[in-house]
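Our next item is chain A:
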Amino acid sequence: MSEIIIKNGFVFDPLQGIRGDKVDIAIKDGKIVETTALTNPKTIDAAGMTVMAGGVDIHSHVVGPKVNTGRLFRPEEKLFQNIKKTGSRMEMGTSIPSVYKTGYDYARMGYSYVNEAAMPPLHSPHVHEEIRDTPIIDISAMPVFGNNWFSLEYLKNNEIENNAAYTAWLLRATRGFGIKIVNPGGSEAWGWGLNCANIHEPVPYFDVTPAQIITGSIETNEYLGLPHSIHIHPNNLGNPGNYVDTLETLKLAEGYTAKNAFGRTQVMHLTHLQFHAYGGEGFNFESKVPEIMDYVNSHDNITVDIGQVTLDETTTMTADGPFEHHLRAVNNLKWANVDVELETAAGVVPFVYSANNKANAVQWAIGLEIGLLAKDPMRTYITTDHPNAGPFTRYPRVIKWLMSQAAREAQMDAFKHRDKVIDVTNIAGIDRELTLYEIAQMTRAGTAKALGIADMYGGLAPGMDADVAIYNLNAESMPSDAEEIEKAFSRCAYMLKDGIVAVKDGEIVAEPAKRTIWVDVKVPENAQVNRDIYEHFLKHYSLKLENYSLFEEHLHNPRVIEVNAAE
Partner candidate 1 sequence: MPKKIENVGCPYCGVCCDDLVVTVSDDGRKVLEVENACAIGNEIFQHASSEGRISLPRLRQPDGTYKDISYDEAVDYAARVLIKAKKPLIFGFGSTNCEGMAAAAKVAEKAGAVLDNCASICHGSSFLAIFDNGYPSCTLGETKNRADVIVYWGSNPAHAHPRHMSRYSIFPRGFFTGKGHKGRKIIVIDPRYTDTARVADIYVQVKQGQDYDLFNAFRTVIRGEDIPDEVAGVKKEQILQVAEILKKARFGTIFYGMGLCHSDGRNHNVDIAISMTRDLNDFTKWTIMAMRGHYNIAGPGVVWAWTTGYPYCIDMSKKDRAYMNPGETSSVDLAMRDEVDAFFNVGTDAGAHFPIEAVKHLKKHPWITIDPNICMASEISDLHIPVGIVGVEVPGIVYRMDNVPIQYRQVLNPPDGVISDEELFERIHQRISEIEAEEGITQTSAAAAGTQTSFVGE
Partner candidate 2 sequence: MVDKLTLNMITQRSIEEGIAMEKGKTTQEYFEACSIIEMNEEDIRTLGLLPNQLVRVTSECGSVIVKAIKGRQTVYPGLAHIPQGVWSNQIVPPRTQATGEPQYSGFPVTVESARGEKRKSALECVQGAVGLWNGE
């Protein structure tokens, strides 16, 4: 079969501690192997280039009903679309690209794995249809749990075993990856047009607090020993003063340690921290990143991702139904909402982040502060909460800002309210410039470890998937112009997926098969949970239990991660 050797490149592989050394990467039959295993390889000469594992995105919204609603209801952003077709299918969309553009663009940036951050369980067949059609990249999807009636009932009574049994059942029913929690309790409250303003406000009727939901979910996750930790979008997103709620949420993880067989060390991943690190009130909000990052830096059972605002016109979409309703009242733009029976709620609203808007500029600074104040880049990850704070196609720009103080200053100088922004943030006083090694930590090694998949993705050790990104960046003489950094990360020189060259010189040249990753957990038989499932489907769901679980024929090219929690 096919053999490739990548020679002369500067290799950055934090999982093996390789820091820019010139190491040959050998590939055989889709896997990384020892160079001695090759007989007659084709050579890719990576001289003067940077070699990393394929990127691993821990949090992005790329497939599923709310993403698709965003695509559908924004024809205006495709009006003068003019992208030459180079893959097998046309590429449409900007802030919310079509599945084809999504796959191609991630591949062009050197990414090979994306974790879809919110799958409404009822809609899992839809999610899997879109996964099937998304080319090249491997995808996992996390079902949402934090407002699910089963979990609310179990966690109210602290029935961890029952919640675990239900979780295992739902992961299998939806072919899901892990426990996603969005605005715990708040999205259920939104069923009545309400919200949970903080982690102590009980959910209407269910009478359980968000704090109970969160700790109960951590216990459930560690009881099951899932590859990934709970993945939480905490309460009170986007509101000035919310850093208090964020700190309280983070503190709920105290005392818990990770129990799993996948090398994961955190018990909580808190996502798009940028939206949750606001002090002040009303229009006068300010950065509270130092307070938050001090806490994160000193607690190694927590990981976070940034959710960087990229100053673009984009489309917000979250399973935080009440937040999207709130946002609509802010900008008066079109608003889609879908409350999903017994499970969740989601909203979609277009949003224009502008360098001329003080609040947006403050958000920009807050995001970068998170990256720049992170002491452990293995626990702090680059995301834009695509497409919420900006499209994923801006990762290269985010990397540029993190790697270059000059680039940050240039952006700050372009702000209409530059001085006011500097007053309420800390960005101007930070001169740190992240290294390529740190970028590799924040975009593949760290994320793969946090997802519990670092034996397959995010590194270049023999035995791992041969997903490799080669960037046109000379690590020994980095370009003085930071724009070159953005350019190099935007369109990689090569991207290999399972040992097949999918991208060359920034263009799609092949569309290798992609996979669906899911987690199958064995748990002891649980009669009560089985009965509860039966009852809810009999009385409250609008479709039959037998038609709810994903049919095997609708799961495409699966890669299952097996977990045994039955012992």
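Here, a residue touches a chain if its C-beta (ideal position, glycine included) is under 8 Å from a C-beta of that chain, and two chains touch if they have at least 3 such contacts; residues count from 1.
How were these candidates chosen? In short, all candidates are chains of the complex that A comes from, given by their letters.
These numbers were taken from a predicted model, which means no experiment stands behind them.
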Touch assignment for chain A within the complex, options 1 or 2: 1
Residue ranges of chain A in contact with candidate 1 within the complex: 63, 65, 67-69, 71-76, 78, 81-90, 92-93, 96-100, 122-126, 129-130, 132-133, 149, 190-193, 205, 325, 328, 333-342, 345, 348-349, 500, 507-514, 539-544, 546-547, 550-551, 553-554, 556-557
